[in-house]
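A single protein chain has been omitted from the complex, and every remaining protein chain is retained in its original position.
Now for chain A:
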Amino acid sequence: MDRHMLGRTANGLFWMFRYLERVENTARLIDAAQRMALTRDIVSAAEEWRSVIETLGQRISYESKHGTYTGVQAWNFLLRDRDNPANLHALMRSVRTNARAVRTAISSELWTAINESWMEIDDALSRPIAQSNLGDVIKLIKRAGTLAHGAVANSMLRDAGFNFARAGTFVERADSTARVLDMKYYLLLPSVSYVGSSLDAGQWDQLLRSVSGDRAFRWLNAGKADARGIVEFLILDERFPRSLAYSYSLLRQNLTTLSRLHGTEGRASELIRDSATALADLTIDAVFDEGLHQFLTGFQRRNAEIGNAIAEDYRFLA
């Protein structure tokens, strides 16, 4: 293999898919919070929205604009408010801008899927979103991810570009699942729930919904739920496509392939090998012994390091 893609193109593919993943994950969080809020009193509902906005790292920008947490304010802020630098509309625009910049490295099926989704989402988010049409908007956004990933699976050449795209997906997904879990870590503290009794059914349901894992979890656990089971599922279960273990197992494959295609192994490969191995050897007891919050914080830090190492190894920037 003597032809290599531009570092800028690799960067564009990586970030196109990170942003796409972030778009989807934002929509999932909103969806789950909205469901949860419907079954709660105003005070707990406000608390749900606060924690979602906190999880997405936008508490300061939200609170400088709104004094209270209400659903309609929160989802409009997350979906389309220009005062929120990470609003979903801007994220989706970044997906599309990156796709346009790497147009020669993606299939026309993928480009068309992204462009059409952008046109629909751009239109849907051009007006404030009322509760009555939030569901439709969320569906539209989730479908954007499904269409794009389907186009990748069906039409993209399995070369370096594919692996950069997938690496972006899994670095972002691992980060997101860790954040979502961390959002509720206090509910899962050993002292409260290690014995598995007092966990609020609504709370764990929301957690699982936030990563679209509710159905899978019920199927695997025959309806039985405890903190330990949920944490194990989201961190260690390689069968669940949004778990940390699954994300890292695939990220490792992508980075191994990239090393092979480039005939040299970089720092990112080393890091992922260590992290993926550590994750494979990890037990749920060890996680709780370390402390869930500490574990997740450490994981996110190392995950960010892997992202930076990929950018350096493959000359994303001049």
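What we mean here is this: a contact is a pair of C-beta atoms (placed from the backbone, for glycine too) under 8 Å apart; a residue touches a chain by one contact, two chains touch by 3 or more; residues count from 1.
Quick note on the criterion: contacts and distances are computed from a predicted model.
A single chain of the complex does not appear, and UniProt lists its protein name as "Circularly permuted type 2 ATP-grasp protein", one of "von Willebrand domain containing protein", "Circularly permuted type 2 ATP-grasp protein", "ABC transporter ATP-binding protein" or "Aminomethyltransferase". Touch with the chain omitted from the figure is made, among A:M36, A:L125 or A:A160, by A:A160. Considering the full assembly, A:A101 is the residue among A:A46, A:A86 or A:A101 that touches the omitted chain. Within the whole complex, the absent chain has one touching residue among A:R8, A:R50, A:R143 or A:H293, and that is A:R8. In the full complex, chain A makes contact with the omitted chain through residues 4-8, 10, 97, 100-101, 103-104, 108, 111-112, 115-116, 119, 160, 258, 262, 314-315, 318.
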